[in-house]
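Below you'll find the structure, written out as structure tokens, and then a few comments.
Only a single protein chain was left out; the remaining protein chains are all shown in position.
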Amino acid sequence: MIFGIDASGPGLAVGVVDDAPCRRVLADWYWLRPRTAGTHLTVWLETLSQQFGRPEALAVGIGPGSFTGVRIAVTAAKVLAWAWGIPVQGVSSLSAWAYGAPVGEKVLVTSERRGAAFYGGYYLRETDGPKPLMPDFPVDGALPAPFPVTGSVAVIGALADDPAWLERVGAHAYGLTEVPLLGSAVARIADFAAPIDAVRLTPAYLKAPGTRGSGSRDESNGQ
Amino acid sequence: MLILGIESSCDDTGVGVVEDGRWLRGNSRLSSAAMHARFGGVVPELASREHVMAIIPAMEAALDQAGVSLTDCDAFAVTQGPGLLGALLVGVTAAKALALALSRPLIGVHHLEAHLYANALVASIEYPALALVVSGGHTAIYRWEGDGRLVLLGDTQDDAAGEALDKGARILGLGYPGGPAIERLALSAGETPFRLPVARLRRPQHPYDLSFSGLKTALAGLYRQYPDQSAALAHALQEAVVASLTEKAVQALVAERLHRIYLAGGVSANQRLRTRLAERASEFGGQVYAPEPAMATDNGAMVAAAGYYHWRLGHQMGMHEGPKTPYPLGE
Partner (left out) sequence: MREPAVDLRAAEVTWEGLSEDDLDVLADVLTDMLRPPAVVLLTGPLGSGKTTLVRKVFSAWGVGQPVKSPTFDLVHPYLLNGLRLYHVDLYRLSELEGLESLDLPAPDEEGTVVVAEWGEPLAAIYPDHWKLRLDPDPASETRRIRFSAHGPRAELQFRAGVARGLGNLAHQGGGQ
């Protein structure tokens, strides 16, 4: 049994899948509400572990997305895995969104939009799961190459219902507005052939904490 | 009762293991202060990122030092606030995950109260007492009636004492954190011809309130006039901060008819403050207690200690609870 967690986007997701090769979904909880992970993630995990017992492994969406949401999910996953002594694996949160696209389609996942800034992930949804066509990327204003693309591409997430952005993605881009169930998707995608050491599990921020430049404020201003 | 305590309210990832709120078994502190130094202050995003990576290594080191395993811990305590929200969330989430994984009680503690309980690692606290918490983010005077019972007598109306030292250090071109740099430089000066103003607040209803924001303006003015006198100016700044804290604390000690002062917080490591406060308190029959300097800054052991006394009072933190900031204490 595997528990999957994601809190990178506009909601909190926790799913439970079994050990069968197809990883059958036993539970899939999703609440489309901002800042829910801080209060509800451990409560949900507690309820689910009371119901299903301690999981054999944990999978977690490591972003990119909300810095805070990702940190809560990754911290909970790594500390639980460490305390329980079970394997943990991180997956791209955007690949979990891509899991919800139709098989055979190319999909652009867009998450955590603030104006013209958001995170993007470009995937091909194959039968056994989404395959990245390029590494996930941060956008601030303009899409990177190869966009705009000529072929058919599904757009999932924050830009799905924005015609202007769909045009920039490509002439045959179309929006998929339904939010996939990310908990089970994360648990299904995660590959436990080589689980990561819980200590080293790291969020994928894709942005440096860096400086904004510009001089310091005049401390004596107005005094 | 073995408690593991976690502190992550600012730039230190602290984990401590304490028995019965009194005996320190293990303590580990991983600080990202060096990374923040080049920015001249704490960068919240950087601090939060470091907590995520440091939390397990800090727990492993503290448990190792204590010679116990995680399953030997009877409860988990965590700083619930106040502090940087993103930073607090890492510690709170980790503590909740531990409580869930091991089915143990979880106790949330107030950051300033935890600082005060660093004194319990030296000797049992004797109540009632005056409590003076002085750090980079807080400066407050309490009447400490008993475990979990604090009454706020006064706090700073603007900058914290540690902030005044940090900003002063920045004006004098010293590094961050500024407190220790000011103290070292002040020592080299001996006497100083400079006097910086100690703010006198006209608030009869709040006689123990403090104010430090005027110091930086005065210091900047003097430094422009005397750019080669940084040591004497550091000395003057430290004297002004120490005098302000000492006078308010002693006034409160006398008015409240108390005989013990418990000092806590990062600035309590300042030797000049310890000496001067002890001198002035003894003139009124008062005694000053302070934690080991290593336990004065943010750490997990003080959280574990505070957690024990709150656990004895039956306090527990729910799984659905998050960080609290703002988090008033004794108001």
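Order of writing sets the chain letters: A and B. Residues in each chain are counted from 1.
The working rule: contacts are C-beta pairs under 8 Å (C-beta built on N, C-alpha and C of every residue); 3 or more make two chains touch, one makes a residue touch a chain.
Here the structure is a predicted model, which is why all the values come from computation and not from measurement.
Within the full complex, the chain left out of the display contacts the shown chains A, B. Touch with the chain omitted from the figure is made, among B:Gln65, B:Ser213 or B:Gln316, by B:Ser213. The residue touching the chain not shown here, chosen from B:Glu163, B:Glu183 or B:Asp298, is B:Glu163. The chain not shown here is touched by just one of B:Glu19, B:Glu45 or B:Glu321, and that residue is B:Glu45.
Contact with the undisplayed chain is limited, among B:Pro82, B:Gly108 or B:Gly154, to B:Pro82. Contact with the chain that does not appear here is found for just one residue of A:Phe67, A:Trp82, A:Tyr123 or A:Trp165, A:Phe67. The omitted chain makes contact with chain A at the following residues, 10, 34-35, 66-68, 114-115, 207, 209-217, 221-223. For chain B, the residues touching the chain absent from view are 39-46, 48, 82-86, 136-138, 158-160, 163, 213, 325-326, 328, 331.
Please note the rule applied: only the chains that are shown with their structure count from here on.
Distance between chain centres (mean CA atoms), chain A to chain B: 37 Å. Of all residues in chain B, only 39-40, 43, 45-46, 48-49, 52-53, 55-57, 59, 70, 85-86, 89-90, 92-94, 96-98, 100-102, 167, 171, 216-217, 220, 319-323 touch chain A in the complex they form. Per the touch definition, chain A reaches chain B in the complex via residues 38-43, 45-46, 49, 67-68, 71-72, 74-76, 78-80, 82-84, 198-199, 202-203, 205, 209, 211, 216, 219-220, 223.
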